[in-house]
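This structure is in structure tokens; I'll ask about it shortly.
Removed from the display is one protein chain of the complex; every other protein chain stays in position.
Moving on, here comes subunit A:
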């Protein structure tokens, strides 16, 4: 691999280590969730990295300080070399996380991964009731299988995170979702309201909950937190709100190229999973070392520091708190990735957020109107 090439590192800006490495092993997935964070054109991406190429990525990133490694996708279980990748990563000293839908998981593979040293398994659910779950997942057997696998994960002694992506069609069942997670003895529960990127952005009008739905769900989650604390139950409930109801943007990824490094199936390196859509050239691990990518590449330095900020961010006294918000959201909603994230009420484009809220209240789309994430849709939507 080349490590030469010019450096775009910004003088006076020292990037921290890439503590979190996300390995998106494949875009292949048996499910069709309409809020998938994969790019819309996933069906037209290049060849997947080989086993040896992935292990070399792990080795180099570990040398730069990466400690958490997430195996994700797509559905990472589709990769037949997953146990080998887990073992290599664990031997390098990573804390290894498998982020899966559970489809393709079997008791035998759970045992094989434990043997390889896998530290933790996160299973995502689409809903707490069978019918809605299967509809959203685009699979008739998904729910029952997930339940069986969640039980098997605990039986093998892994810590378990259950992840529920919530949206307007399932958020009102939050109490049932929490109860199900407790029945399954989850150690952590992520109640993550859809973030509107990739397929979720395409389907926003059918997914964004109303403010009233969100406030109710948050209130119920608080009540359950108090109850769990009183019972000394170690289960931790993590509630993620959609920023569409905020007046200030989130400090996306804790800063551009600051601690998160995403490697996509074909080896393209990104500062976050949805950055691929930006008009920014991103480096590939087949052409450059991780050290070059992280410290010197154009893509990873593009939005470091604050010299790229236009107004209203440039003169804003909160610019070092939220870093201008999310570059992808700025690009998707204003057409310019350097603009302030329109979630910010100081943004000249904040009206698009207000309009989305109004649509959620007055003219949402139904479940039947969602565009499911599959190969065919990807090819139609992204026809060149």
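Annotations for the structure displayed:
Just so it is clear, contacts are C-beta pairs under 8 Å (C-beta built on N, C-alpha and C of every residue); 3 or more make two chains touch, one makes a residue touch a chain; residues count from 1.
Note that contacts and distances are computed from a predicted model.
Hidden chain, UniProt protein name from the list "Acetyl-coenzyme A carboxylase carboxyl transferase subunit alpha", "Probable septum site-determining protein MinC", "ABC transporter permease" or "PqqA binding protein": "PqqA binding protein". Contact with the chain that does not appear here is found for just one residue of A:37, A:60, A:97 or A:378, A:97. From the options A:24, A:75, A:119 or A:341, the residue with contact to the chain not on display is A:119.
Check A:56, A:130, A:172 or A:187 against the missing chain and you find that the one touching it is A:187. Remark: the omitted chain is touched by one listed residue; of A:65, A:310 or A:335 this is A:65. Screening A:138, A:159, A:305 or A:364 against the full complex identifies A:159 as the residue touching the chain left out. On the side of subunit A, the interface with the absent chain consists of residues 17, 19, 64-65, 67-68, 70, 93, 95, 97, 119-120, 122, 157-159, 161, 187-188, 234, 236, using the contact rule stated above.
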